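Excluded from the complex is one protein chain; the other protein chains are retained at their positions.
Note that the chains are named A, B and C in the order they appear, and that numbering of residues resets to 1 at the start of each chain.
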Amino acid sequence: MRIGILNSGGDCPGLNAVIHGVVGAATQLGWEVIGFRDGFEGMLPPGDYMMLDKVKTTGIMKLGGTILGTTNKGHFVAKVGKGDVMAVPPDVMEKAKKIIEMLEIRALIVVGGDGSLTTGLQLFEEGIPVIGVPKTIDNDLSATAMTFGFDSAVATVVDALDRLHTTASSHKRVIVLEVMGRNAGWIALYGGIGGGADIILLPEIPFSMEHVADAVKAKEASGQHSVLIVVAEGASPIDGEITTKGESAGEVRFGGIGDKVAAAVEEMTGKETRACTLGHLQRGGAPTALDRILGTRFGVKAVDLIHEGAFGQMVSYQQYHVGSVPIKEAVNELRLVEADGEVVNAARATGVSFGDGA
Amino acid sequence: MRIGILNSGGDCPGLNAVIHGVVGAATQLGWEVIGFRDGFEGMLPPGDYMMLDKVKTTGIMKLGGTILGTTNKGHFVAKVGKGDVMAVPPDVMEKAKKIIEMLEIRALIVVGGDGSLTTGLQLFEEGIPVIGVPKTIDNDLSATAMTFGFDSAVATVVDALDRLHTTASSHKRVIVLEVMGRNAGWIALYGGIGGGADIILLPEIPFSMEHVADAVKAKEASGQHSVLIVVAEGASPIDGEITTKGESAGEVRFGGIGDKVAAAVEEMTGKETRACTLGHLQRGGAPTALDRILGTRFGVKAVDLIHEGAFGQMVSYQQYHVGSVPIKEAVNELRLVEADGEVVNAARATGVSFGDGA
Amino acid sequence: MRIGILNSGGDCPGLNAVIHGVVGAATQLGWEVIGFRDGFEGMLPPGDYMMLDKVKTTGIMKLGGTILGTTNKGHFVAKVGKGDVMAVPPDVMEKAKKIIEMLEIRALIVVGGDGSLTTGLQLFEEGIPVIGVPKTIDNDLSATAMTFGFDSAVATVVDALDRLHTTASSHKRVIVLEVMGRNAGWIALYGGIGGGADIILLPEIPFSMEHVADAVKAKEASGQHSVLIVVAEGASPIDGEITTKGESAGEVRFGGIGDKVAAAVEEMTGKETRACTLGHLQRGGAPTALDRILGTRFGVKAVDLIHEGAFGQMVSYQQYHVGSVPIKEAVNELRLVEADGEVVNAARATGVSFGDGA
Partner (left out) sequence: MRIGILNSGGDCPGLNAVIHGVVGAATQLGWEVIGFRDGFEGMLPPGDYMMLDKVKTTGIMKLGGTILGTTNKGHFVAKVGKGDVMAVPPDVMEKAKKIIEMLEIRALIVVGGDGSLTTGLQLFEEGIPVIGVPKTIDNDLSATAMTFGFDSAVATVVDALDRLHTTASSHKRVIVLEVMGRNAGWIALYGGIGGGADIILLPEIPFSMEHVADAVKAKEASGQHSVLIVVAEGASPIDGEITTKGESAGEVRFGGIGDKVAAAVEEMTGKETRACTLGHLQRGGAPTALDRILGTRFGVKAVDLIHEGAFGQMVSYQQYHVGSVPIKEAVNELRLVEADGEVVNAARATGVSFGDGA
């Protein structure tokens, strides 16, 4: 018996724990595991893969990234004009089927996000026995209450805020930290609370620069001379584009929303303000204990599902247990931060502003 | 409006986050907060307490321990012969009531474990408006799905195992790590999985030294020359006390179960074996992001409950939300590791032995 | 007996250790310590300062930043046209003298870099008994073989490279990390070696983008698909400004040298390239053990020098011992990376490129 595994899309702390779990569980059953390199691309002829065993996967759990490599580009996604369409071109599908047949792979575990799981679903519908494992560092998939990588990303944000806190308070500055989160603000919300941010700006709660500046001034008035602002990359102001005179001055860099918010805060409040973008530092951190454990459990469950012949299913975490749901139902539905949920309200209760004047 | 807070029993990462949450939420409501020092002891005349405000609690969230101090001894527990009885002596109760009255405290938040909450319940039954917040680093309270401190303790264990892994494999040794967990083995289980332990010994799964030695030999036979064993302090062998010839030799220290298991493994397998006890290092670590957030949410909820007048309730985490249950129902019922649960089975599936021959 | 202390200029890990050392040593001698807030600014009427004692300084050693606050602006530096001149305006000098007299301060410890020590020297020349303590996170002062803060900054860079390494290799990308170092490249050099960077660009070794691109291509050709580049903020290309077509495309952000190098690498090699700027994360980290110890020793030595009446001296580290040199000789002379020194050559020997074609 031989099974295959690949991970696709952006890398994420915990991927190696999934591989560790899959190889561990498969080995106990006497199965062989083939790992395809660089996502689905490894399935294209002549095939780019490696045999995985317990020796090769010992100790990988603690490493960020993935020993298999990954990509968020490639041949399994058709390009139509400017956008990508999640449709595997027919010739590519044929090649994938052939390599699965040739390598005598009885089941394929696809670890990926929305897009990659959609591709996995197409492979399944074309007859390849696929099991999905959800991967989203943003923790924004509605079909699973938790995904690996999120806790590690939050830990990185909290560590960054701890560092920025000491330098901000030494200099009585405002510091704006831009973090991941295009559609969902979970990383900003949890990272912000854990790191003691004063203002948290999320995609789910449109903010106004007026309210943000007011919150900064209120902190100052209360005797708190340094202010930490966390902003998700996908957050956007309610009143359209942020413009500042500083934009032409050339000193402040205008890139992401973090830079813009920083420039506007400085202009509107007169307080010295700095911006910092975490970027790729969030992806590459060593996985936290939680993410290692969750990844391992996801990997083991994927092998279980193969054992049960439950193809087309995706591993999911619900009610503190790892179970499964049909891939079909799982993809594309986002789990967003509830603007009026318990966590946001707990933050508000302690004085955190969400820039919405509430 | 003025409220009081105290923490009692062993210290635990996240206590300061609870205080941060309570002070943050109370301040927003315009309330004052008094913190009693060293648990209930601070309520004895003339009273040992401090006024808490946002300035004093800024940045405390990231510190282990508790700024209020705590104790697991004192006057609120009657001693009867050898054991402790969770009954507040009448004269002590009177003193407590008086200080609450004198300081015009309208509600008292008690952050503690089984014993401390039982004491809190008695205060409540005597008319003091008490709100409970559960504290158990072992995560073994049935009334709440998660408690703060546990994730930090697991992180400490995982970090220790990472360190021991490199030295064990460099020297081809067996290393035994003893961790907290008298009744429940959650820390050993999660820490062991996250740190890649080969053998995990829990109070809930009685082990036999024969099976442990067999597991070590099996690893050796499979070409894995170093072995990591995690043992909860409350784990015990199915076949009674562990005895080894080494005991009299004086070289091996005989203290906890970890030392005993190490001596027995060395004797039974002939492999060089070392023991390590984490002890207090597990309590004092900086809280993880998760514990900071959970502690904050618990603190905010405690203030909410006061606001609602829901005295006699204990904050609890259920279904990913922070809610509450009556203190009465909450104490004394332990949440143990299920020997046949999903997490244990996931570990077994990857080849982890629990020393039970399964 | 009463002494004063202030820190001035940018914050730096280890400042609190200096304060800890000063307060510890002064307390043993029975002296009082006054800490001025926000650098020299705290000396302006009515005076902004706090009494420091052992209780207030317990545990501060492990915190980044400074409990006294600091600033790199203010009244003690005369502005002449565009630049700053290190000359204390006469009226400001009078005010400083008065507060020293009023508070009966017998000696003033000034912890600062070039500029701040120059100011300190002027105070000394005007009769204030000043002791200097060098502070430069860049480790670029010729009068001392080591300064606190540098090791912590290097640790932050190494941690960032560890994180970027896993994500870069998962995606087969080039990642460019911009770090501190305007004039001296010590942080980039040590951080780059410790973090396993492939290419290190320093102010002291002018680089050419051709050589950088060649080095990236050579790595690719040797089968190494991910490349890490560390660039000091003060590094500059030998052949003038870096221009790329991408500049107008708007996708790549053009800010510091890191962004520019990244854009040029992507254009010249065709490899996917990302940039990351550490910025303020480098200043705010918790001090490493080394920086805590060095800071403490510096603080103790400053008190020693007061005891000896050696005013006008600056603490310095030479031959593994903490001694002192005249402030006058110490300031303004930079210690730069030797382009042909042992450390650079060790890096070259292991295959690191400095972008100079050597």
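Quick note on the criterion: a contact is a pair of C-beta atoms (placed from the backbone, for glycine too) under 8 Å apart; a residue touches a chain by one contact, two chains touch by 3 or more.
Remember, predicted model here, so these are calculated numbers, not experimental data.
**Student:** One chain isn't displayed here. Which of the visible ones does it touch?
**Tutor:** For the complete complex, the undisplayed chain touches B, C.
**Student:** With the full complex in mind, choose from B:45, B:90 or B:255 the residue touching the hidden chain.
**Tutor:** Candidates B:45, B:90 or B:255; residue touching the omitted chain: B:255.
**Student:** Of the listed residues C:114, C:151 or C:233, which contacts the missing chain in the full complex?
**Tutor:** C:151
**Student:** Out of C:118, C:236 or C:288, which is the one that touches the chain we can't see?
**Tutor:** The one listed residue touching the chain not shown is C:288.
**Student:** Just one of B:45, B:279, B:341 or B:357 touches the chain that is missing; which is it?
**Tutor:** Within the whole complex, the residue contacting the unshown chain is B:279.
**Student:** What residue numbers in chain B mark contact with the hidden partner chain?
**Tutor:** 10-11, 15, 38, 63-66, 69-72, 156, 160, 162-172, 175, 253-256, 274, 276-277, 279-281, 283-286
**Student:** With the missing chain put back, which residues of chain C would touch it? List them for me.
**Tutor:** Touching the missing chain: residues 20-21, 24-25, 27-28, 54-55, 58-59, 61-62, 145, 151, 154-155, 157-158, 162, 165, 190-191, 193-196, 222-224, 288-290, 292-293, 296-297, 300-301, 303-304, 319-322, 342-343, 345-346, 349-351.
Quick note on the criterion: only the chains that are shown with their structure count from here on.
**Student:** If you average the CA coordinates per chain, which chain's centre is most distant from that of chain B?
**Tutor:** Taking each chain's C-alpha mean as its centre, the farthest from chain B is C.
**Student:** What is the distance in Å between the mean C-alpha positions of chain A and chain B?
**Tutor:** Once rounded, the distance between the two centres reads 30 Å.
**Student:** With centres defined as the mean C-alpha position, give me the chain B-chain C separation in Å.
**Tutor:** Taking the mean C-alpha position of each chain, the two centres sit 41 Å apart.
**Student:** Where does chain B touch two or more other chains at once, residue-wise?
**Tutor:** Residue numbers touching two or more other chains: none in chain B.
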